[in-house]
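Yeah, one chain of the complex is gone here, protein chain that is, but the others are all in their spots.
All chains are identified by letter, namely A, B and C, in their written order; residue positions are counted from 1 within each chain.
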């Protein structure tokens, strides 16, 4: 199914998300992607707080966004998250940001797994987060 | 001298500081006050990083701001910081935010001293930060 | 009833609302108050977009917040909005920010009515926004 996605996070656009142009500032799209990730992690039973308590952090190594149509304060946007390539060292995610039926933006983020000191790490084969995303992908 | 102040921090207004109204979003004034505090702490030889390494944090207990005239992207604002009442438990600061010769806002913050667990604490009589602000006030 | 309020806005705390201290940055509380105002205006049938289309803007003239207990990423906060003094030139609002049953902060904002050029204005006696808040207060 072409529109399949692994999680949808619905967000209300804050007035403070906009800039002097009257539309949402591009930097804030990345904040919505983050909310979608956090919602997705909760939905798969792996809340980010649990991961960090176990010493697993998911910083971005790269991110990108292509903007299709502007978004305005007060709208509700749906951020669709799709799990991409997963490994025990990193995970790729892609996103569609929808304003109603309108595609507002597409985006991608790559996350490395690092420990609390910021050092790259590999998930163990029985790590619950790994088992969870391996199954889903 | 009516215009005396303890520190002036000059900041460039970021485009992302503005909102759909075309002017700086009111919440961002508080971010400028924070920059002024950080600049002031450096100027008096008590950088915030040094304080936190010694286990002293300065969270806000209250803050207020009165807005006089709007500020636009690209402007440079001067945040004047004035040290108010100081004690070994808290410190009061007031501010004038100037856009050129124009008064844009006046503001005030009160900060309690807390430890890394967020518990209220009193500065010791020989604490270098205390000696520094006691002299200045 | 002491706990009566005119509107409750429930918000999810964004990870990007926090700062290096691990708790929500104080400036972001003011962004939540704004969301509560926007939700309240919708709830009373006077969406902010309608007001601005009629040439009525509600900039802050002053705001303040007193912080009681920290708020963390991922929490849901309830912002309770209470309508205070209203006139045809300005409106006072107060707020309680709740994190569960815990009072996180109390706050207040005052708004002047201005036109699209930022000039102070008075609401007419039959202005629907005025009739609406007059009744409610």
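Here is the rule we use: contacts are C-beta pairs under 8 Å (C-beta built on N, C-alpha and C of every residue); 3 or more make two chains touch, one makes a residue touch a chain.
Just so you know, these numbers come straight off a predicted model, no measurement behind them.
Interface note for the absent chain: among A:28, A:46, A:80 or A:99, the touching residue is A:28.
The set of subunit B residues touching the chain not shown comprises 12, 14-16, 31, 34-35, 38, 47-49, 73-74. One chain is missing from the display, and on subunit A it is touched by residues 21, 25-28, 30-31, 34, 57, 59-67, 70, 118.
Listed for subunit C, the residues touching the missing chain in the whole complex are 15-16, 18-23, 25, 27, 72-73.
As a working rule, only the chains that are shown with their structure count from here on.
Seen from the Cα centre of subunit A, the chain whose own Cα centre is farthest off is B.
When every chain is represented by the mean of its C-alpha atoms, the one lying closest to the mean of all protein C-alpha atoms is C. The largest tally of C-beta contacts between two chains is found for B-C.
If you average the CA atoms of subunit A and of subunit B, the two centres end up 34 Å from each other. Along subunit C, residues 31, 34 each make contact with two or more other chains.
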